[in-house]
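Below is a slice of the complex: some chains, not all, each in place.
We just call them A, B and C in the order they show up, numbering each chain from 1.
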């Protein structure tokens, strides 16, 4: 039990199974858990279609002395599920995922994550926060979290600063959160990083493309403004959606108050998305997600 | 296949299992479905506690020629689950539940149910609507639903009118919806009726006890008004909650507009509660519900 | 007092004033109301900017024997406000606006409007409902509202059917509601019609352009679906927004249940937008609205 172990999740594992739906999956997985000495604590599943669809399942299982048994369970999962064409993930939930946060000048999303982490609401460790500015350095360090300043590169070529960030993250984190990080991320960076990246951005009904979306939203007189948390893919802001929410606004809102309300909904949506990801509740599939929350 | 069969649910059964949680339930139920030729379409479950809690499960299974196999499946469920102390329900989902609606003068909840039923959104049949007034008679009949007028009895003793309603309902319906039915229901009536009764009433944060709740809510300046759908128990308005929702109001709302907004949220909440009940998504347990929606 | 007079609004007028903001408008309007024997019942106003912005005001005034005094008040408004560059509208609120509803096959928005009208919640008269199909004819007539069938024209040229509709509407209605009317409306039609047209359409965060939006929304895994009510302009679906709302959905929603939930939010949003328009609570300005609700 290392320092960062989550006490109430000792001996708990999450099992994610997905692939082509077929009769008997539930029984196979239940039998597997049983013969490995485990007990199913919770189970969620979803089939995209009654026949010929995709099957998604999240199990939380308990097993005494889980850590020692993990290799055997992994072998059994591979032997049992792979011949059925199913993919799987097994994770010891007492070991928190390592999360890096990338930020710029805005603090609302960043501080909400750090504060929830300190309260014990986020089952993650935060080995580092990186920013292209120093505005949030003192705040981050007051939470006892390392802050690293990587200035953004002047000009369109960001390869040097991306390489610097990559050197910091690579192998050290299990996922990355862009907490209002205002730099475009290259697909090359994403590919080399090799772990999920979660982003938050404002959303409107309808959407407003391009710069100054709050101004455009005001000009059209929108009555709701929202935020979307999603996995980052090559198509920035087009990746699988994890969570969304909105807040009501009126004609009397100014650009300033629209942005404040936007900030409130952004931090709420991002916190939920990060929590669900950290609890293995989100399964990516194509360009959408299954969220067992 | 009778006239009222729901085509897309032919050969689908719901299986509800609940009782003391214990290792192996999932596997036992999965094996049972498999050995009876069925396939699990969807599965939801919930355990109230990791150890020593209560277990709740809803399965939708598909089996060719389900109707003929039902007795065998029932036998198997009894043999398998009852020794484990688990109770169960099995239902052919293609046979819609028979729902009676009791109303008074208000039409908003009643018409919303009838309209959804006509659109095919409510998987029920509606053999009758009963009211202690005749205001809604013509509307109900325009939907092709029988309307029966049972005047409420003068004075505190309602036994005669309750007996009349009971004679109409007994054996003819699977559940009853009180769609703003403004008569107190005796516990004797409930007991003799023997099927679930769903009620809708307004709700506030905080609650306002007694008469004229909208006036009291206005005097206190509430900013939200809500509605609660629940199963009726002996303690009127205190039974297990199925669904709730609220709508935002302001100081500028009058008693009239508060009631209109209240009516909108009442009909929405009741429609959801009735739909979930009719789809076997609600499990009562003690004074609360598990809702797999 | 004609048959359709709204009793509790007799002797009530709405006054809408808007134009370039300048010191003293409030005082001028208040003095005008006073010297015409009126009393201000409610007042809402909004300035888009502290200096050099636009000014918007809605007053409800009461005056005994309003009908006879209207010409004098109109003269006074013109004399007082026009030299200040302000435009104005005055309306006897006891005379309900005449609203036509255009529909196709869907009944959810249409029936919600007719039902609210019958309950006395919508301060309008409904001289006619027009549809390019006959599906809703019986329902409409059961509310005592005339139903007129104008089949849509085959081919891209809709001029003949538009002319037929125009002949029905022209001079007979004060505004038109498109309650899921699935025909494109030409800008020529809009111009000849000369009264406001309110439309309702589904909305998503982000938007999905083109056909089959619900399918695309599902593929992207949206967590909220919404609806927008707006005034129709030449740019279909791009006009000034009156009201919006959303409802939460999950990965488990199917195309069918997404559309049902969409229908629920559509009818709620359209009803609110129509009510506010009929109560003179909406002021159009550029491509947005001021809504005093």
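Odds and ends about this structure:
Keep this in mind: a contact is a pair of C-beta atoms (placed from the backbone, for glycine too) under 8 Å apart; a residue touches a chain by one contact, two chains touch by 3 or more.
Please read all numbers here as calculations on a predicted model, not as lab measurements.
Within the whole complex of this structure, the shared sequence is present as 4 copies, and 3 of these are drawn in position.
Methods note: only the chains that are shown with their structure count from here on.
Here the two chains linked by the largest count of contacting C-beta pairs are A-C. For the pair subunit B and subunit C, the fraction of shared interface numbers is greater than half, so the two copies use mostly the same residues to meet. If you lay the C-alpha trace of subunit A over that of subunit C, the rotation comes to 180 degrees, to the nearest 5.
Averaging Cα coordinates per chain places subunit B and subunit C 37 Å apart. Annotation: 42 Å between the Cα-based centres of subunit A and subunit C. Multi-chain contact residues of subunit B, defined as those touching 2 or more other chains: none present. Those residues of subunit B whose C-beta lies close enough to touch subunit C in the complex are 107-108, 111, 115, 119, 121, 142, 260, 264, 268.
Residues 23-24, 26-27, 30-31, 33-34, 39-47, 50, 62, 248 of subunit B touch subunit A in their complex.
If you check the complex, the residues on subunit A that touch subunit C are 46, 203-207, 218-224, 226, 228, 237, 240-241, 243-246, 250-252, 286-291.
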